[in-house]
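Each chain you see keeps its place in the complex, though not every chain is here.
Residue numbering begins at 1 within each chain, and the chains themselves are lettered A, B and C in the order written.
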Amino acid sequence: MAGNSFGKLFTLTSYGESHGPALGGVIDGCPAGIELDLEAIQQELDRRKPGQSSIVTQRKEPDTVKFYSGIFEGKTTGMSIGFVIENTNQKSHDYTHIKDSYRPSHADYVYDKKYGFRDYRGGGRSSARETACRVVAGAIAKQMIKGVEIIAYVSGVGTLKISKPYTELDLTQIESNIVRCPDADMAAKMETYIKQVRGKGDTVGGIVSCVIKNVPVGLGEPVFDKLHAELGKAMLSINAVKGFEYGSGFEGSTMFGSQHNDAFNNDGTTKTNFSGGIQGGISNGMDIYFNVAFKPVATLIQKYETIDKEGNSVEMQGKGRHDPCVVPRAVPIVEAMAALVIADFWLQNKVAHL
Amino acid sequence: MAGNSFGKLFTLTSYGESHGPALGGVIDGCPAGIELDLEAIQQELDRRKPGQSSIVTQRKEPDTVKFYSGIFEGKTTGMSIGFVIENTNQKSHDYTHIKDSYRPSHADYVYDKKYGFRDYRGGGRSSARETACRVVAGAIAKQMIKGVEIIAYVSGVGTLKISKPYTELDLTQIESNIVRCPDADMAAKMETYIKQVRGKGDTVGGIVSCVIKNVPVGLGEPVFDKLHAELGKAMLSINAVKGFEYGSGFEGSTMFGSQHNDAFNNDGTTKTNFSGGIQGGISNGMDIYFNVAFKPVATLIQKYETIDKEGNSVEMQGKGRHDPCVVPRAVPIVEAMAALVIADFWLQNKVAHL
Amino acid sequence: MAGNSFGKLFTLTSYGESHGPALGGVIDGCPAGIELDLEAIQQELDRRKPGQSSIVTQRKEPDTVKFYSGIFEGKTTGMSIGFVIENTNQKSHDYTHIKDSYRPSHADYVYDKKYGFRDYRGGGRSSARETACRVVAGAIAKQMIKGVEIIAYVSGVGTLKISKPYTELDLTQIESNIVRCPDADMAAKMETYIKQVRGKGDTVGGIVSCVIKNVPVGLGEPVFDKLHAELGKAMLSINAVKGFEYGSGFEGSTMFGSQHNDAFNNDGTTKTNFSGGIQGGISNGMDIYFNVAFKPVATLIQKYETIDKEGNSVEMQGKGRHDPCVVPRAVPIVEAMAALVIADFWLQNKVAHL
């Protein structure tokens, strides 16, 4: 059934395949009167777009967003906001070799089984290209929740990991390198590593960490729509994500209550923040922070054995233009999804009282 | 806004506070004609109920479910199913000491800030007691998706962890011990450990692992309602959960694509299963498996400093009847939420085609 | 699929069959901090309950509502509100004669075809008994939207109709007679008429009119969720309703724009109100008024021919306790549904702006 909408009050409904004429969507529920900086939206798209650096896919797409409604005299009108991003560099011929075969750890097989057939060009709807629409909507959400800061960065590439917590990092340095890692030394190592992996036609996974500052107390809804539950769903809905943890995360499962409890200061802030800014599913005003694990991209520039539709073994050769490691480009996507979640709960919280 | 519903087609809407007269809910969207084993539903509740063993809270509740509608002559009628579980052992006097104070890492503070006041008795709606309703609905979901096996177990208590994958465990042994750990030696260690922790008035976190077998190919909906995204949300909505990972999980972020890709057998199954039974958000017929991290319970039977509503420092003494470690009782809750997710997507998949 | 919920932000999810143990529901999304007058809620139920006068069904039900959650110290807490109304006078033996036969213009046939079988006792879920839950939720909604007045009355019974518009009626007289018609002379005629119809074992249709005063400007959401579209759906979802019109209604289709346009006064009110208080789907602050047409009840206390499950002709004899004309008891139901719609849009309007 319909699964292309995200959010309850601030909603994005998106469409578009990797190699169709265009991607696009509708943002519905954006409040009226928000002054939009359209350039800032395009800049977010530019952070995600292919071809932006030497360690990402070399597909060339301008990824220019055009808005068709819901904005008048520079402000949101409260009406639904329609937008379109044209595909300009589809190269359909790159993908005909996968028409009748199933690439390992791709969605080819399950789409065919579920729907009876599939748009096989570049992965069709299952391509991460759809996340461009998320970035557009997230960029508007960011402008709606002024004052909230959402900062994502790469904290792991393969086994290379930043060991310091975000509080000890210089988050202003994230965009100073193409990996989007705030630790310059580690960023250099990661860049070298990604290039090595790419050189072998291989790919590698990684971790994006995110911190959200200045969230007001009270966002999140008992009992199913907990703030971290929606953040988790948002992150897990991004292509290639395998795990989500917030606050103390998996490490928290090894701790004692006497260590883990966050004692209050007299102003309601807490001395520690193992809770990760969320208690009982509701923001408590402290920083929200979380990690998102990405698997290695499934497309390798290597020969491999797989099967065709009839179950016959076939040999294939990976080609096309793909990311050797998705995390640098995933940074703005993680931020966008976080912004959508915060914006949605921001609005939801307005009806907690009359 | 309303956050007490879970599911799109097979939905649970629940209500009830820890110390109110009753909990209950409505299951809407359950298809007609399913023969229900009402005893099996009660048995699931019994697995979750307090007082069942020496390592869980000693609050005594029969947790008997009564159905009021939607079932006729032993079968579901397609109508909404109303049910009630009465609270019989509320002991409100245990909680009056927290009326004006905020316990660390509880929801007291955020509920007061969000709603202006709160039902402070036993944590009110923020108590994990509401999960009893999830177990009722999950037990019906399990009966709907006959053939699918959902098996959760405790794989970690504090730093004690089962290192073997589920495929090397004897999952028939889970209910043979009160920890619900399939490895008898580890179970004994965990039991001892929990008792030690409780002896100190402390608590400890843990991990519940879950495997789902015999899921048909095709469950999950692109692009936001990916099967694992909904599973993640479902698990993260359970009290005390801090993290979720499926398939290769966080470990997968350290791997190469050439290791991680699951090569196909000729029948469409895969030789390995790093994907965790889900590709592109859609089940591929292989086992689904995931881990859920629980933080240590915040209620300690210790003295501690905290603040009251006015921000004054106050000393409090933890009392009441609480779990030193939630994971043994979380096992049926994890299963119930997994069943709700699978049942929902089962129905959603029926409208993928005409 | 699930069709037992009404409302987007202020929601009712209900359950219960005519002859099951109880009816009930969950009200989710009610804002926190509303002081509830529980007696007023029961009074609304009393206005709807069977056996209240000589011209309604003589089934005896106390229709006492019990609340299980979401209310603490006399106020709503923002949590979901669970409630139950027990059935005490089911008389199942009255209905066994309809087990295998299909009564004309009842839902027997379509329920059997849709679901494969049905709870045949008293019409099961298709009985108007479910509307008791609507009245409970509507009574809470009324208390939420303080200041708004919702006044329904009987304006037609068969061919007997009030010709005056609501502005020329004394609406304080509605509850002064058992028909709930504000015109005393007409009420007397209608009462006599209903008794005559009942004497013949027959039934008759009627019209309920409703006016809503003091609605703030701005309720209703473009483009599908227009205020009158939701009011229409709300009314049409009540058992036996065949039509809905608001403002100028069907008569408006015969008018010229030069007659029908409502000229503005300088304060934004309008000189006429053919619009019925709604322009472009959004309330304009003028009175909202509408008519709801009810068909005659299908249950006659007469002999009639019909068919059984196998399509054989059978003769049946209507019995049981039924309303000869539903409109007197429909008055509080119409008000309740109107209250639910207004309350929902009241909340929706809070997120039109930041």
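As a working rule, contacts are C-beta pairs under 8 Å (C-beta built on N, C-alpha and C of every residue); 3 or more make two chains touch, one makes a residue touch a chain.
These numbers were taken from a predicted model, which means no experiment stands behind them.
Chemist: Tell me how many copies the full complex contains, given that 3 of them appear here.
Modeler: 4
As a working rule, only the chains that are shown with their structure count from here on.
Chemist: Return the chain whose centre of C-alpha atoms lies at maximal distance from the corresponding centre of chain C.
Modeler: Result for max centroid distance from chain C is chain A.
Chemist: Chain B to chain C: how many Å between their CA centres?
Modeler: Chain centres of chain B and chain C, defined by C-alpha means, are spaced 39 Å apart.
Chemist: Can you check how far apart chain A and chain C are, centre to centre, with Cα atoms defining each centre and the answer in Å?
Modeler: Those two chain centres are 46 Å apart.
Chemist: If you average the CA atoms of chain A and of chain B, how many Å lie between those two points?
Modeler: Whole-Å distance between the two chain centres: 26.
Chemist: So which bits of chain B are touching at least two other chains?
Modeler: 1-5, 9, 14, 114-116, 125
Chemist: With touch defined as at the start, can you tell me which chain A residues reach chain C in the complex?
Modeler: 9, 29, 31-34, 78-79, 144, 222, 347, 350-354
Chemist: Report the residues of chain A in contact with chain B in the complex, numbered from low to high.
Modeler: The contact residues of chain A facing chain B are 1-6, 8-9, 14, 102, 104-107, 109-111, 113-116, 125-126, 130, 156, 158-159, 197, 202-207, 217-218, 220-226, 228-230, 232-234, 236-237, 239, 242-250, 252-268, 270, 274-276, 279-284, 291, 293-300, 302, 304-307, 311-313, 348-349, 351-353.
Chemist: If you look only at chain C, which of its residues touch chain B in the complex?
Modeler: 1-5, 9-11, 13-17, 20-26, 28-29, 32-33, 66, 68-70, 72-73, 75, 77-82, 84, 114-119, 124-125, 347
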